[in-house]
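This is the structure, below, for whatever I ask next.
What follows is an incomplete set of chains from the complex, kept in their original frame.
Naming follows writing order (A and B), and every chain is counted from residue 1.
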Amino acid sequence: MALTKFEIAQRIAKELKNGYYVNLGIGIPTLISNYIPNDISVIMQSENGLLGMGPFPKKENVDADLINAGKETITTLDGSSLFDSAESFAMIRRGRVNLTVLGAMEVSQNGDISNWKIPGKMVKGMGGAMDLVASAKNIIVAMMHTNKQGESKLLSNCTLPITGIKCVKKVVTNLAVIDVVNSQFVLKERAPGVTTQEIVSATEGDLLVPEFVPEMNF
Amino acid sequence: MNKVFKNADEAIFDVENNNTIMLGGFGLCGIPENLISALVKKGSNGLTCISNNAGVDDFGIGLLLKTRQVKKMISSYVGENAEFERQLLSGELAVDLIPQGTLAERCRAAGAGIPAFYTPAGVGTEIAENKEVKIFNNQEYLLEYAFESDFAFVKAWKGDHLGNLIYRGTARNFNPMMAAAGKITIVEVEELVPTGTLDPNHIHTPSVYVDRIFEGKNYEKRIEKMTIQ
């Protein structure tokens, strides 16, 4: 069975380590915060100027001066810090954010990512995505394996305008966990019940398939 | 030298058509509400606005779009409003999209007297077109320039008569860098306090950057996406 977007988030949550500083993009990545193991503590960075992003506020505590990068009202936590946007991207470019999880329209086998622009459609902008993918040391993409037309989103080359080059380290889709190694996709795990062949068919780029590919566990 | 103005109308007395204005804020958080309203009232047009976002249809920079005062937006993320999209598609409005960290750092550079710097953001993408590329430690970087602007419109939480500022929460965002960058920096604060009441160790923007300051009124502080538990 292909994973739901919640299960994709749940699988990625296993990549978190205690003490990690993490930046989660909009969409599936945001869901990850619901699956953080109880025995570890991670600190969420919101690029509009907050480390230690807490949960949504109770209605009576809503504060217009406290939002996240998705413009949602949020809260601070013990140990939070507030800063300006230059400082926020300073720590991102410096490589101090341990993990960045982003959605994508396409990922190529050399780790390029496209997620900001579709030619012919209204372009809203890259926001902080170009800075994040250019600087984060550890980037995981969370996305569906194929698009709505059933075409692979894991490609030999991106067809859409690029957000960043050679930056994606790992892709978690509804079908598989795939690493990007030496300009090649490497199949690491299958979604429960999904066959290697199904994944191969759904992957346009070069996919290295080891002899034994375990099923994911959560 | 008195930096204190009575209100936004008086503080923007010398804004002219075709000026470039930096406006603080992220989404609708930390935006200079009073200054935007005064600018709508004043009617200056042909403006270039440097601001991370472009507001919504009936709030923030959206108000300046509705009155067609804006010629160009320099932003990282736009289009949360229909009028913006209409003007963009019809060619009435130009937009320069810039990675958010580069936008922030170009403001910071302007405020720090650094004319240009190198950043990895955008390497290999279309925003690298026509930009100087330089290699440091085997990695490519793009040369990016400090912004030039005629005015910075800044919103702070508290400010004293000398112009020392403290921001609150994530309403800080682009405000401090723009405060430092503006050729003329105009600040609205929720609370104008007597000089000497703010702790020198807690100041976010030192007074030296501030040319004019006033206490704003009728803050709406609209919330773009109300999310609760």
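The working rule: contacts are C-beta pairs under 8 Å (C-beta built on N, C-alpha and C of every residue); 3 or more make two chains touch, one makes a residue touch a chain.
Because the structure is a prediction, the values reported are computed rather than measured.
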{"item": "Formula of the whole complex, where the shown chains each stand for all their copies", "value": "A x2, B x2"}
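Here is the rule we use: only the chains that are shown with their structure count from here on.
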{"item": "Chain centre separation (chain A, chain B; CA means) in Å", "value": "29"}
{"item": "Parts of chain B lying in touch with chain A, wherever the complex brings them together", "value": "26-30, 52, 75-80, 85, 88-89, 97, 99-105, 107-108, 119-127, 157, 167-177, 204, 221-229"}
{"item": "Complex contacts: residues of chain A adjacent to chain B", "value": "46-50, 55-59, 62-74, 76, 82-86, 88-89, 92-93, 112, 122-131, 134-135, 161-166"}
